[in-house]
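This is the structure I want to talk about, given as structure tokens.
Left out: one protein chain. Kept in place: all the others.
Moving on, here comes chain A:
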């Protein structure tokens, strides 16, 4: 520990609770405390844990070197931090709020430092500058860490959504449907194909309705995925019907030059279902009203 930071370290020891209170108050004032997410007690405990780790870290770092938050001396602080960022990232706190959250520590510490070193402006300036540098580095780190955390959550949700979004449903004996929604990129197309082919075996299906009512854009890649899926279904001994092709998409596909070849298509899932019933030998008939 260098001599320059003795006063900051001392004040963090002696006035610990006061600094936590003031930090908490600054956050309230700047509107980054989240009463909707955390109770006052929980928020205060988080600040307290973080400040303790911060004070301990200050005692270990060498200020003559540039501040490297990834260094070994910072590991305790990083740990205290990761707990806080994870909770906040999961609950949808914005990155700027996280940064402001950390920067709000400056004001109370500068205030305290000013009271203590009023008579030695040189030292006051030096300690304030060093402390400012460290808080800035800390804020940058928390921001990066927070964004990385959030990216991970988004990636996880994306994977979860992908699993959810390709359900194969049995409509009738030997008739399956898979309603596609949103974007059919290569990854999802692969998922759709696998789920569908497995379901064909499982349900001994003869007709599969691939419904694209919920797919906004059918470009050549999506069309190719659909046609490949239909070809694979045929190899399994079943027939695919692509349903839900809107007039807009039909016209666009023609301009693109997409030829669906022998794949059966229907404008609606209702028309596709009627066709499916016909193929497996069922018919829907009106029940005769015997009460008459």
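We adopt the following convention: contacts are C-beta pairs under 8 Å (C-beta built on N, C-alpha and C of every residue); 3 or more make two chains touch, one makes a residue touch a chain; residues count from 1.
What we mean here is this: contacts and distances are computed from a predicted model.
Entry comment: the absent subunit's protein name, as recorded by UniProt, is "Serine/threonine-protein kinase RsbT", drawn from "Na+/H+ antiporter subunit E", "ABC transporter permease", "Serine/threonine-protein kinase RsbT" or "Acyl carrier protein". Interface residues of chain A with the unshown chain, by the touch rule above, are 183, 185-187, 216-221, 223-224, 247-249, 251-252, 255-258.
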